[in-house]
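Note that one protein chain is taken out, while the other chains of the complex remain in position.
Per-chain residue numbering starts at 1, and chain names A, B and C are given in the order in which the chains are listed.
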Amino acid sequence: MNTMSLQKKFMAIRSNKAFELFVVAIILFSAVVIGARTYDLPPELFALVGVLDWAITIIFLVELVIRFIGEENKRHFFKNGWNIFDTLIVVASLIPVDESNMAFVGRLLRIFRVLCMVSIIPELRVLLNSLLKALPQLGYVMLLMFIIFYIYAAIGSTMFAEINPELWGDITISLLTLFRVMTFEDWTDVMYETMTVYGLSWIYYLSFIFLTAFAFLNMVIGIVVSVIEKENAKEEAEHSTEPTMGELKDEIQSLKAMIEDLHQRDVKGNS
Amino acid sequence: MNTMSLQKKFMAIRSNKAFELFVVAIILFSAVVIGARTYDLPPELFALVGVLDWAITIIFLVELVIRFIGEENKRHFFKNGWNIFDTLIVVASLIPVDESNMAFVGRLLRIFRVLCMVSIIPELRVLLNSLLKALPQLGYVMLLMFIIFYIYAAIGSTMFAEINPELWGDITISLLTLFRVMTFEDWTDVMYETMTVYGLSWIYYLSFIFLTAFAFLNMVIGIVVSVIEKENAKEEAEHSTEPTMGELKDEIQSLKAMIEDLHQRDVKGNS
Amino acid sequence: MNTMSLQKKFMAIRSNKAFELFVVAIILFSAVVIGARTYDLPPELFALVGVLDWAITIIFLVELVIRFIGEENKRHFFKNGWNIFDTLIVVASLIPVDESNMAFVGRLLRIFRVLCMVSIIPELRVLLNSLLKALPQLGYVMLLMFIIFYIYAAIGSTMFAEINPELWGDITISLLTLFRVMTFEDWTDVMYETMTVYGLSWIYYLSFIFLTAFAFLNMVIGIVVSVIEKENAKEEAEHSTEPTMGELKDEIQSLKAMIEDLHQRDVKGNS
Partner (left out) sequence: MNTMSLQKKFMAIRSNKAFELFVVAIILFSAVVIGARTYDLPPELFALVGVLDWAITIIFLVELVIRFIGEENKRHFFKNGWNIFDTLIVVASLIPVDESNMAFVGRLLRIFRVLCMVSIIPELRVLLNSLLKALPQLGYVMLLMFIIFYIYAAIGSTMFAEINPELWGDITISLLTLFRVMTFEDWTDVMYETMTVYGLSWIYYLSFIFLTAFAFLNMVIGIVVSVIEKENAKEEAEHSTEPTMGELKDEIQSLKAMIEDLHQRDVKGNS
């Protein structure tokens, strides 16, 4: 019972807008200071950042522990992605890093602290959730893209390897080169080089650009269609409490039957 | 009363299409002449532009003063963004600039005169208003983008700083370099340079491109969805004067009750 | 009467799918041959192309003349954009060109012959019409874009002119450079050059890129919204022959009144 009320208190603190802004401000401030380490800043600032960093880490840690204790079924706790995410960040923040020895890893670990913001700001959680929901939809288009890339990379590494091994040496490098061509990054330099040997190799590049652009276009259309479909489904669900046209017709039919009955009786009564 | 009628007169002038075109023409003409200062133009033209410029400034000033006098609550006047905008432009136009001394600042001030067009043409005001309304919607995506950028910039400045300090020297420079990578501007040059030291650094660039492209895609989808939702809401609002299906059903139900009643009485009457 | 039937016959020929394909084939064939003039082709082919070209021109000319004669009000003829378009192409095709003297202009005139295809293929006319309809919608966004471009070009030419006169010499050149920056074409080279003098000039470039990208995004959204609105309006128009909910309700109301009346009479009759 005690944990429950503590948890509620922490949840209230966490969802408090002022607390949210305070934590985001500290994270951003600490991010800027860490980022600015190459500049000459007074050492007091670093000390302040260090203290604030520890304060946030401890708040997060305490909140997480209470949330964990509050969870009835301890197994369910780690089925929630956000719980795992928060735990990883807190653990990473708690790893003691010897500045002189592991400074490199330590700095990287502290950088991921900005991810706390995602956990703190509910709008970002919503955003990330919707991003993750869109992922499987993109999966098959990605697979199709990979097939296109693979076939072109295999052809490219077979035909152009001797022209420029740095770009077409093996399939992995060819895949990278093709990605570069897809982003239009100096793709003509790549093309002109192979065209000196194979005059018609522009067909290779142009067909590749058309295929990938086409697959990409299809992906965008697919997403727009699915978005519209979801919107329509949502709208329909909202209207589902309303009677349908068919129900209205049935009502009118029963009305007719009643009047017919009345009519029949009337005829009988008058006869 | 006098001010009120004057204000109306000026409003009529301002919303007059011919006056609008006239002012836009003068602004464009003056913009072209200022822009062409480096070319050899007859000094008479500059004199003419000067006179026209002053004429527009005075018209704007008089109109603004009358609008201000006409406002009942003077405090409300500066709560309207467009009033502040107009005031700033008029004030900037009135600053006396010594050609020989402050020519540089003076020219810049005159350049902002083209912003008058935004204030004069109602369609541009509508456009700008809708742009400003879309801003908060973009805010959280921007924050997510910043988090992605920051993490990659921190990693980049930690790992690649020694390879090319001009591109990865500190976090600020790394952020600029990453923006460059996002626009696909010679990003392979940046990548190939770091790949000579870290052979797998292509993972860094490709994952960054995918993440930012993905976040951008999400933003566009979000905007399209919100646009469609608004459209649907608008359409529904238009139909709200129409009775709903449920109301129709209720009507038919009451009809039934009436006939039932008729029936009952009929039975009684005939018995 | 004679002209009328002739016109109908030619219209029938023109809208005939086989004739359409035949003309398109000849135009494409002639386009390829003209394009291939730099290659070594047998002179017989050029002769054939010449004959086919003349044949098409004469068919177009005769058809146009008959259409003109058929038009009751000759003034209306040139109010139709497509008639003017067709006339210009036929006139351009008929200009006698001295190969040795005016070969340059002559070749250019012949090139525009491919525009005949637009006139011949009805789907392309529809496409072009819809493009032209979208133009005014884009007008105000273009104006906003111009204002952004102009202000930045003026600032750029004032501040960076001495750093690189070839890129920032005057406003016209600066506008071109800014267009280049908007297309992300080696924009970092432009930026790094000015950053050596003004260290903070990246603000200039990034704010410009954000503003133009934002205006562009707004344009796309605007177009999507207007497209959806048109679709909704079209759909509503299709349903307009259907009775509205309000009409149905009125019908049910009158039904009620009738039953009420029946009821009243019944009561009277039975009493």
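Basically, a contact is a pair of C-beta atoms (placed from the backbone, for glycine too) under 8 Å apart; a residue touches a chain by one contact, two chains touch by 3 or more.
Every value quoted in this text rests on a predicted model; they were computed, and no experiment measured them.
Peer 1: Considering all chains of the complex, which shown ones does the missing chain contact?
Peer 2: Per the touch rule above, the missing chain touches A, C.
Peer 1: Per the definition of touch given earlier, which of C:25, C:45, C:84 or C:111 contacts the omitted chain?
Peer 2: Answering carefully, the residue with contact to the hidden chain is C:111.
Peer 1: For the chain that's not shown, point to the residue among A:47, A:151 or A:197 touching it.
Peer 2: Only one of A:47, A:151 or A:197 touches the chain omitted from view, namely A:151.
Peer 1: Spell out, residue by residue, where the missing chain touches chain C.
Peer 2: Contacting residues on chain C, toward the hidden partner: 31, 34-36, 38-39, 104, 107-108, 111-112, 114-115, 117-118, 121, 123-124, 127-128, 130-131, 134, 176, 179-180, 183-186, 220, 223-224, 227-228, 231, 235, 241-245, 247-248, 251-252, 254-255, 258-259, 261-262, 265-266, 269.
Peer 1: Name, in rising order, the residues on chain A that touch the hidden chain in the full complex.
Peer 2: 140-141, 143-144, 147, 150-151, 153-155, 157-158, 161, 169-172, 184, 186-188, 202, 206, 209, 214-215, 217-218, 221-222, 224-225, 228-229, 232, 244-246, 248-249, 252-253, 255-256, 259-260, 262-263, 266-267, 270
Everything below uses one rule, namely that only the chains that are shown with their structure count from here on.
Peer 1: Could you report, rounded to a multiple of 5°, the rotation needed to superpose chain B's C-alpha atoms on chain C?
Peer 2: Superposing chain B on chain C takes a rotation of 90 degrees, nearest 5.
Peer 1: Taking the mean of the CA coordinates per chain, how far is chain A from chain C in Å?
Peer 2: Those two chain centres are 38 Å apart.
Peer 1: Do you know which chain B residues sit against two or more other chains?
Peer 2: Residue numbers touching two or more other chains: 184, 186, 224, 228, 244-245, 248, 252, 255, 259, 262, 266.
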